[in-house]
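Missing here is one protein chain; the remaining ones are kept as they sit in the complex.
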Amino acid sequence: MNAFLHNLITLIWKDIVAELRGKEIITSILSFAILTLVIFNLALRATPQMILTLSPGILWISFIFAGILGLTRIFVNEKENGNLEGLLLSPASREAIYLGKMFSTLIFMLIAQSIILPIFSILFNVSLFEPMLLLILILTTIGFSSIGTLFSAIAINTKSREIMLPMLFVPIVIPIIIGAVVSTGTIMEGGNWPDIRQWVQLILVFDILAFVFSTLTFEQILQE
Amino acid sequence: MAVFKLRNILHITTFVMMLVVLYAIFLWVPTDKNLGISQRIFYIHVPLAWSGFLAFVLVLIGSVGYLWKRTPKWDHLAHASAEVGVLFTTLMLTTGVLWAKPVWGVWWTWDPRLTTSLILWLIYVAYLMLRAYSSDRYQAERSSAILGIFGFIDVPIVYLSIYWWRTVHPQPLVGPATSGGLDSSMYNVLMLSTLVFTLILVCLVLERISIFKSERSLEEIRWSLELSK
Partner (left out) sequence: MEPSISSAIEINSLRKSYGAQFILNNINLVVNWGDFLCLFGPNGSGKTTLLKILATLYSPSGGTLRIAGVDLDENPSHIRKNIGVVTHQPLLYSHLTGYENLYLHGMLFRVPKLENRIIDVAKLLEITPFLYKRTDILSHGMQKRISLARSILHDPSILLLDEPDAGLDQSALSILDNLIESIRGRRTIIMSTHNIDLGLRLANRVAILSAGKMLYNEMNDKMDSNEFKQNYTHLTGESK
C-alpha cells in the first residue's frame, strides 16, 4: 500500500480509537442536537402543519449547531500534549494529516446524524428513509467537515475558540445550508431528483472547492 | 520627499472632490419624482457598496500576495483593506436600513443582495476577530490570509444560493433603488460619488498601511535596543 494511504488510514484509526475511549465528539453532537430538536418544538408556537413545513430547517439547524460543538473538539487532543507536533515529526505528509482529521470528523458527524435522524422522524412524525435525502446529508456533511476541519485548526490557535469557530464557519457554509434545507424540504414534500438537482450540484461544487482549498492551505496553519 | 507630496495631493484632491460631490448630492441633483428626498441617500449607499466590495478585492490580493511572498507589505494591505471594507459595509448596511423604512415600509428584507451583503459583512468581521483573537501574530497573518481568500471565493456562491432560494420562495416585496431609470444628471452624480468613495477608500487604506509600517519599525527599534544591552 502506498505510504500516503497507509498514513491516512493510520491517522483515521488513531482518531477513532481515541473517540471510542473518550466519546467526547459524538456525545456532544448527539446531546446538543437532541436538545435543539426538543427546544424548537416547544419554543415555536406552531401547529402540526406549520411544524411540518419548518422541520427541514429545524433538522439542519440542529445539525449545524451540534456540528459546531463537535468541530471545536476535534483538535483538542492534538493540542493537549503537543501531539500535533508528534505527527509533524513523522514522515506523514501534511496533506495526510489534514485528510486524516477531515475523514475522521466526517465519520463522527455521520454516526451522530444516523442516530439523530430516527429520533427526528419520531419526534416530528416524518419518514426520512429516502435515498436522495441520504445523498444530501452525506454531501452537505462532507462540506461541513472539509471547511470545518480547516477552520477548527485555525480557531484552536485563538484566544476564544468557542466563538471563533462559529463566526468563521457559519457565514461560509450558508450556501450548503440553504441547499440542504431547500432540497430536504422538497424531498419531504414528495419532490424528485429534477427538483433538487441544481441544489445537489451547488453543494457538490462547494464541496470540491472547500476540499481542494483546505487540503492546499492546511499546511500554512502548521508552520512556524 | 516625493512620496509625502504625492499623498498630500491625494488627500487634498479627495477632500475637494468630497465637497463637490456633497454639494451635488444635497443641493444640485434634482429630487426623484417618485421616491422623494430620501432617495438622495442612494448616492451614498451605492458607492459605499461598490467601494466596500473593492476593499474586499484588495483583501484577496493582499492575502494571496502574503501567502505567496511572505513579506509584511502584503499582509498590511490585506489587514488595512479589511478594516476599511468592514467600515464601508457597515455604513452601507446602515444607510440601506435607514432608506428602506421610508421607501419600502420595512427596515429589512431578505432579498439576495441585502442578505449577501450581510453575510459578506459577517465574513470580514470574522476576519478582524481572527486578527484580534489570535495568540500569535504570525499565526494571525496566515490564518486571516486563508480566510481572506476563501471568504472571497465563497461570496458568489452565497449570492447564487440565496438567489435560487428566493426564486423558490419569493419575497412579496417591491424592488430597489430606482423607480424607472436614472436621468443623466443623476447618473453623473452617482458616478462622481462612486469615484469619490473609491478615493476615500484609497486614502484610508494607505494611511492604515503606513500606521502598520510605523508600528513594525517601532518594534524593530525596540528589539535592537534590547539586543544591544
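Chains: A and B, in written order; residue numbering restarts at 1 for each.
Quick note on the criterion: a residue touches a chain if its C-beta (ideal position, glycine included) is under 8 Å from a C-beta of that chain, and two chains touch if they have at least 3 such contacts.
Just so you know, these numbers come straight off a predicted model, no measurement behind them.
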| item | value |
| --- | --- |
| Contact list for the unshown chain, restricted to visible chains | A, B |
| Subunit A residues that touch the omitted chain in the full complex | 3, 6-7, 10-11, 14, 17-18, 21-22, 77, 80-83, 85-93, 223-224 |
| Subunit B residues touching the omitted chain (full complex) | 72, 137-138, 216, 219-224, 227 |
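Please note the rule applied: only the chains that are shown with their structure count from here on.
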| item | value |
| --- | --- |
| Mean-CA-position distance for subunit B and subunit A (Å) | 32 |
| For the subunit A and subunit B complex, residues of the former touching the latter | 147, 150, 154, 157-160, 163-164, 167-168, 170-172, 174-176, 178-179, 182, 198-199, 202, 205-206, 209-210, 213, 217, 220-221, 223-224 |
| Complex interface listing, subunit B residues touching subunit A | 67, 119, 122-123, 125-126, 129-130, 133-136, 138-139, 142-143, 145-147, 149-151, 153-154, 157-158, 160-162, 164-165, 168 |
